[in-house]
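Heads up, one of the protein chains got dropped from this complex, but the rest are sitting where they should.
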Amino acid sequence: MPSPTDNLEEYTHYNMDTPKINDLNICIATENGSGSASANNILFKAIFKMGIPCSSKNMFPSNIQGLPTWYQIRASAEGYLARKDVIDVMVMFNDATAAKDIYRVRDGGLILYDDSTPLPAHLKREGVSYLGVPANKLVQKLVPASPLRAKQRNMIYVGALAYLFGIDMGIIKSVLQDTFGNKPAVIESNLICIDAGYQYMKEKGYTQNIARLEVIPNGNKGKIITDGNTACALGAIYGGASVISWYPITPSSSLAEAIEHYMPRLRKKRNGKAAYAIVQAEDEIAAAGMVVGAGWAGARAMTTTSGPGLSLMNETIGLAYFAEIPCVFFIIQRGGPSTGLPTRTQQSDILLMYYASHGDTRHIILIPHDINSCFDFARRSFDFAERFQTPVFVMLDLDLGMNLWSSDPLKLEKEPFDRGKLLTAEDLEEWKKQGRKFRRYFDFDGDGIPYRTIPGNTHPMASYFTRGSGHDADARYSEDEKDYKETLDRLRKKHETARRYVPKPIVEMTKGVKTGVICFGSSYEPTRDARDRLRAAGLKTNHLLLRALPLTSEVKDFLEANEVVYLVEQNRDAQMASIIKDEWPELGAKIQSVLVYDGLPVTAGEVVRQILEGKAGAEVHVTRREAAGRMQLQG
Amino acid sequence: MPSPTDNLEEYTHYNMDTPKINDLNICIATENGSGSASANNILFKAIFKMGIPCSSKNMFPSNIQGLPTWYQIRASAEGYLARKDVIDVMVMFNDATAAKDIYRVRDGGLILYDDSTPLPAHLKREGVSYLGVPANKLVQKLVPASPLRAKQRNMIYVGALAYLFGIDMGIIKSVLQDTFGNKPAVIESNLICIDAGYQYMKEKGYTQNIARLEVIPNGNKGKIITDGNTACALGAIYGGASVISWYPITPSSSLAEAIEHYMPRLRKKRNGKAAYAIVQAEDEIAAAGMVVGAGWAGARAMTTTSGPGLSLMNETIGLAYFAEIPCVFFIIQRGGPSTGLPTRTQQSDILLMYYASHGDTRHIILIPHDINSCFDFARRSFDFAERFQTPVFVMLDLDLGMNLWSSDPLKLEKEPFDRGKLLTAEDLEEWKKQGRKFRRYFDFDGDGIPYRTIPGNTHPMASYFTRGSGHDADARYSEDEKDYKETLDRLRKKHETARRYVPKPIVEMTKGVKTGVICFGSSYEPTRDARDRLRAAGLKTNHLLLRALPLTSEVKDFLEANEVVYLVEQNRDAQMASIIKDEWPELGAKIQSVLVYDGLPVTAGEVVRQILEGKAGAEVHVTRREAAGRMQLQG
Amino acid sequence: MAEAKVNRINLTEKDYEGAPSTMCRGCGHDAISASIMRAFYSSSIDPRKVIKLSGIGCSSKTPAYFMSQSFGFNAVHGRMSAVATGANLANRNLIPIGVSGDGDTGAIGLGNFCHMMRRNVNITYIIENNGVYGLTKGQFSATADKGTVMKGGKVNDIPPIDLAELAIILGATYVARSFSGDRKQLAPLIQGAVAHKGSAVLDVLSPCVTFNNHEGSTKSLKYIKEHLDPVHDIDFIPPFENIEVDYEEGTDQEVELHDGSRIILHKLGRNYDPTSKMGALQAIHAAVAEGKFLTGLIYYDPSRPEFAEEMDLCDTPLAELGQEDLQPSVEDLDRVNGQLMK
Partner (left out) sequence: MAEAKVNRINLTEKDYEGAPSTMCRGCGHDAISASIMRAFYSSSIDPRKVIKLSGIGCSSKTPAYFMSQSFGFNAVHGRMSAVATGANLANRNLIPIGVSGDGDTGAIGLGNFCHMMRRNVNITYIIENNGVYGLTKGQFSATADKGTVMKGGKVNDIPPIDLAELAIILGATYVARSFSGDRKQLAPLIQGAVAHKGSAVLDVLSPCVTFNNHEGSTKSLKYIKEHLDPVHDIDFIPPFENIEVDYEEGTDQEVELHDGSRIILHKLGRNYDPTSKMGALQAIHAAVAEGKFLTGLIYYDPSRPEFAEEMDLCDTPLAELGQEDLQPSVEDLDRVNGQLMK
């Protein structure tokens, strides 16, 4: 096999003299709060509308206005949607970061800058070509003085890029239409600026030979663009969530806000009134408490938060675990520990989630990896919560939750809600006839899952007393150690039962191949990309996409079937590996961790590099990885 | 080797016709709040004063008055102090539990009961002898009607047992003297009742041939009796704790209250004013916050709590970890999850403690196993906190923290406080001379530990800005992923450095022996006992007493040196094993877990039984263990 | 043997009992439980339509000791307010009674309590106030008066939080103070609270006979009895008893509650109007200044809608809605997909 280079992407790119078709990686550097968001969105949507497979990554600051922000758009004929660390074009519209930005472009790349004022010497570098567009001057001519003017400036680079790479103005118009449909004035002024950028390039006769974007007929046909949080919100609504309590925190707020947006539009009103309650709680402890109270009283209840909120919810989660109350927690992970990097992505709350709360606790975690699994798992999370009468986590990360992904349309599996072992007054009447006694915490079926009634059930047998303290099978207060141990053992058994219910991993095995790769969540796309590159480089791999905890037998089989298994996760301490090693230590010894935890969406290049290092026998080691100085976006 | 019986203790006890000397296990069943506490204490102290090695276990309810409570006193000529599950004598003074209590005595054992009213038929059983003492009648005769009278009733059994087993009344008098020194009236009335019980037995000519207690001259000489919480409190005071913030919770309250008791008596006043601040906070989050604020400002600060409080402190702990602030958390573990069994013992908060808070975090945990290590580790915990500028946990469990242990006197290692890399104004002046720049988070020494200044240091170079969000080596706000990763990697390196500083395990190896046993905390004493019994039964074992996390190389060596390693821990999910497997999966595969988690102090018998089962090849498995129906106290 | 007395729904007092109490003999909390049973019996409320919630503490244990036919939830320390809010949203038709302690509500739970009051969530919220943490053996709570003495002799050096005053300021719509030993006052106050739709807070002085009943304590049975300052005598008249009470002009005041029941306030000396917020605050401060415990219905605001109303919640309990009510159609999803294609 060819010797690994530090960056396998290189040969696909450098020193080419014919432009690539629909293969382009643009990075737009601006200031946040400067209006670039909508300009970037228009550009991305336009490329999408051309039918070209594309993705966007927004690397924004934890601040509202004035700090650096980067937006990366990748067009990929082969349909790879992961963030890419080799940048073809840099839109250098932020003076504060320009000095660094110019070195983020690959050799042979292109820098688009605002030449309203001449380019200072220190921003010149070798090996890349510069194209200037007088964005400031143009908007000053075109847009009447107003706060809006500054924002319009960003439309200029949209037009310039459109010309350079061949995006048809008609398509841009239709995107503007979709976006500002009801505001013709806005469409007009945006269009003027975009066109100005377009025409300027044209008059100058500027060209480039990096890439051309060409319409792919019916490409992206039927595809939607959305983020994981929105998909989860819709999933929760379709899953029957009726009590939603949350406390704002990035990156989970947009999930709750998407529910606030869609719920009134989708959920049937009942004679004019709301069939749901959405409460912005005073803090995460209250949010969790409300969800537990609502779950206890029989509603499908959920909250959503990220690391700091999860830490605060620990005690309440333990109550729900021990008192066996259904409730759902959406955890959108960000860079920790503590406040960390609130607007960057990571998968570093896995241990805290799986073992949440003091005492012996283990929880069910659903792990979507794309838009449709977000929708599907969010919907089904309420079934799992009620079936197992326990807190269920839906684990996302900021990359999956907040970045835009193109996807097949959301698909609703038409299946009945699973309310689990919920007994109505009628059921109890039946039991009574059969001379059966309702015992809240008794393991009738030997699967560790007891039967449950909810307040409002007025059958004489129905009521019981719920508590987080020791209790016997009849929900009576008890400090007897036999009762106590029985409860603990049954809860463990319930967890074992869950193994047979949670979503199984998606496994891909090739005969004769003994190298495996495991990933989960937003690492899926870069890993897919990476595995293709490794194959091209002569290294075939088997694959397992982990979709839930507790671990299922398929994971064990996969570990047994492979000699070495690379586990890709976005944290420093190999947290998922730790959970696997806890279950199967001898097999866990086969794991080589691929760890990406700098807060940026994972790139295929990084995964490839770490795997090749690992393959080269070296233990994947932080400092080693740093040594390999690769080009990467400093978002 | 002899085939394992379900309870190896049996043969040491059953059907003997000559009484054993100073080998006795008494269980006293009463109602809490009935005054039995002081009666039991007098009895225990008296046996201690006779010079006989002895221990007591208090199994009390989470309630103030009226629920069942049990007090076990073990006298052991060989000096075994663990709780013992074979009971020789049952003091049956609680009607509510009598029906069960009579079956807790071993065959051939003795039941002492109050025969003021005739013994009901259902409380009679075969194979044990009954002795009655009319406690109620006696106190009614002796004590004037008053709330006190009911309490005095318990003194009767003290006297009765004293006569039966040969405790000299003189010794009892001196114990009363020690206890109520300044209240002659109380001494008097207690003495009257004790004597009445004594005389009654004598007149009846009652005897038993189970055991005799005999004075051991100079036995227990120089020994103290106290609990782990008190030892920790004294250790904290000697360690220089000056800001203590806490929120009441069993079983940690008595640690804080011991500080409140001893601090004013031990800490020098400064012109009449207090050189410490003890705050009862409004909740655990505030307690942790105050401790972090005080640690940041340069005081030696601590809090103490148990599971529920630890859960609530998670977010604040993460702040201290990421902002690198010294602070100490005493965690006294109780039965979880949730409120669980608040007055019973367990070691089930290990994972939550070690990985506390969201994001990639790992912490330093000191694990004392006896009174002197409680004192010593508590004192040194502040050195570790300042040396590593991070939260340090001192992990106890209720058995160690709240039960009385006889021990050698507390010994103070005379060594200077280690304030770690703390820079004074003078130091900075020195640095300035050397042209060195103070950089708060820069790894000058390559050990991951930066230098630190504290507020009040007015040197122009001293001040910096502390935050839980991303920062660079100069403590400036940063979202740059290189700065961020650098910080995370340095924190991990700091944790690796800690391995070389934390208390090493105490290892005991025997040539040729390939079976190892690991334990920690309050499991030490029963494990010591169990290993002796196993040796007697023909199974020699090596031993490692774990005293801290992160794991040190000695643990690895021990795992390598043994073929099978039994790890004794007091939780359901083998939490410590999980941490070991995470570090060394292939070695972790050798671990056979011995799990005791019913909330009662571990017994040697249980450890022996599980090890023999494990040895018999069977995986230690909950239900199997249950099958082995053994006699055990239903506290 | 004589027929047991029954109430309007044919239940006997026995039907309102719970498991045997595990409080200390003489604990004020048991007396409050008795008043609760009396109140629900007298108002003929079906215990199976009631939910009992609490936090952690001796006080919070008591819901197990009354109305065992009701569902109960002994949650975690200080979080009853949040849990009860969730339960109320899930099923607004149930009658929630919350029992908490001064530690549970005044310390760890204070923030959540304040926000529950602010939302005016429908609940009868009883604070069993003994000035100490009973279950953890007698430490001072946030309602311990400045200068009061702990059993060990320790003196409290920070001022107390007056939870009734706080509730009024934060938006509670029915706020009363009473004493565990005064069932004549407490039972009707509880009946009124249950009839009221919104946050009804009862700060009930309830001596801890084990840890806070000694000389020097301002929450001892003796001290409380000597310092009670009732603003009025009180009678409760359930809706089904539409009897004509002939009360004296000027000295009596009638308060009509949401469900048509009435509270009659018999003035005692002063002219006290519970519907004036400022008046209520003044009265509390005046009493505190004199070292007195102001008791009775201190504040009442009939105008403010309960939280579920503010949320425009449907009448059917959310917990009773099925998939057909909750799950939108496939067509709706296709429409959303369509929007997401743009």
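Every chain is named by a letter (A, B and C) in the order it is written, and numbering of its residues begins at 1.
FYI, contacts are C-beta pairs under 8 Å (C-beta built on N, C-alpha and C of every residue); 3 or more make two chains touch, one makes a residue touch a chain.
Please read all numbers here as calculations on a predicted model, not as lab measurements.
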Across B:G108, B:P134 or B:G293, the one contacting the chain not displayed is B:G293
Hidden partner chain, touching residue among B:D114, B:D283 or B:D427: B:D283
Which of B:D178, B:E429 or B:D445 touches the chain that is not shown? B:D178
Given that one chain is not shown, which residue among B:K20, B:K137 or B:K223 touches it? B:K223
Chain not shown, touching residues in chain C: 107-112, 114-115, 118-120, 142, 157-159, 161-162, 165-166, 169-171, 277-278, 281-282, 285, 307, 310-311
Go through chain A and note every residue touching the omitted chain. 33, 62-67, 247-250, 253, 260, 280, 282-284, 308, 338-339
Counting contacts across the full complex, list the positions on chain B that touch the omitted chain. 45, 178-179, 222-226, 230, 234, 237-243, 245, 262, 266-271, 273-277, 279, 281-283, 285-301, 315-316, 319, 323, 409-410, 412, 414, 416-417, 454-456, 458, 460, 462-469, 476-477
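The definition used in the following text is that only the chains that are shown with their structure count from here on.
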Select the chain at the greatest separation from chain C, using centres from the mean of Cα atoms. A
Using Cα averages as centroids, what's the distance between chain B and chain C in whole Å? 40
Return the distance between the CA-based centres of chain A and chain C, expressed in whole Å. 44
Quick check: what residues of chain A touch more than one other chain, meaning two or more? 315, 319, 323, 467-469
Two or more other chains in contact with one residue: find those residues in chain C. 76
